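As you look at this complex, bear in mind that one protein chain is not there, while each of the others sits in place.
And now, chain A:
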Amino acid sequence: MRIVAYLAMLLAALLTASFVAQRTGGEPVPSKAAKPAEYSKARVVLTAEQRRQAVKLAGFVQPPLSLLRVERPMKYGDFLWNEDGVPPGPISVRVDLRTQLLSVLRAGHEIGTAVVLYGADTKETPIGSFPVLWKGKNHRSSLYDAPMPYTLRLTGDGVAIHGSEVRWGAATHGCIGVPTEFARHLYEEVRLGDPVRIVRSAA
């Protein structure tokens, strides 16, 4: 029992020491202490169960380790890009037509998300997995005679992810329209052959 008491004292001493260190050391040590805190402010680390859900229900290509923390519902034209602390790795893109959202994952961590436009009811966006076939920075559609900056072509008949003016009430001819600034980030990140999965999730 005496040992228990000593151990308790030791524990107490350690705790107080760490508390004092935290209080007095104004500048946080950059490497170990600060980063995880920063990290979790920007993103939500998923549990194993959530990862399983993400693949099974939400249709993510790779199980996401973390998602970006989005404080409020995004509006049309909104996007978020944050790759701080995310290591290089395989890229995958998930597009959900129901929620009108796109997510880019790198090495399992979400690095970008945006509100998208998709095909009108008469010109539906195909659902499925598509590798990026072709990239075009200053592409101009010959079919629609419209500028399509930062095009990532997904199908042979012209369905692509490209920059466009994302606003309420608009729809595309089958493409996925993202804010042009977001499209630029996406264009830089995605390589040919990277998988893009378009889903319509259950409500």
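By definition in this document, contacts are C-beta pairs under 8 Å (C-beta built on N, C-alpha and C of every residue); 3 or more make two chains touch, one makes a residue touch a chain; residues count from 1.
By definition in this document, contacts and distances are computed from a predicted model.
Novice: Out of "Sigma-70 family RNA polymerase sigma factor", "Cytochrome bo(3) ubiquinol oxidase subunit 3", "TRAP transporter large permease protein" or "Ice-binding protein C-terminal domain-containing protein", what name does the UniProt record list for the absent chain?
Specialist: When "Sigma-70 family RNA polymerase sigma factor", "Cytochrome bo(3) ubiquinol oxidase subunit 3", "TRAP transporter large permease protein" or "Ice-binding protein C-terminal domain-containing protein" are compared with UniProt, the left-out chain turns out to be "Ice-binding protein C-terminal domain-containing protein".
Novice: Where the complex has a chain not shown, which of A:62, A:92 or A:172 is the residue touching it?
Specialist: A:172
Novice: By the contact definition given up top, give the residues of chain A that touch the hidden chain.
Specialist: Missing-chain contacts on chain A: residues 1-2, 4-6, 8-9, 11-13, 15-16, 18-19, 22, 36-37, 40-41, 44-47, 50, 53-54, 57-58, 64, 67, 69-70, 72-76, 78, 96, 98-101, 103, 113, 115, 117-118, 120-123, 141, 144-146, 164, 168-173, 177, 201, 203.
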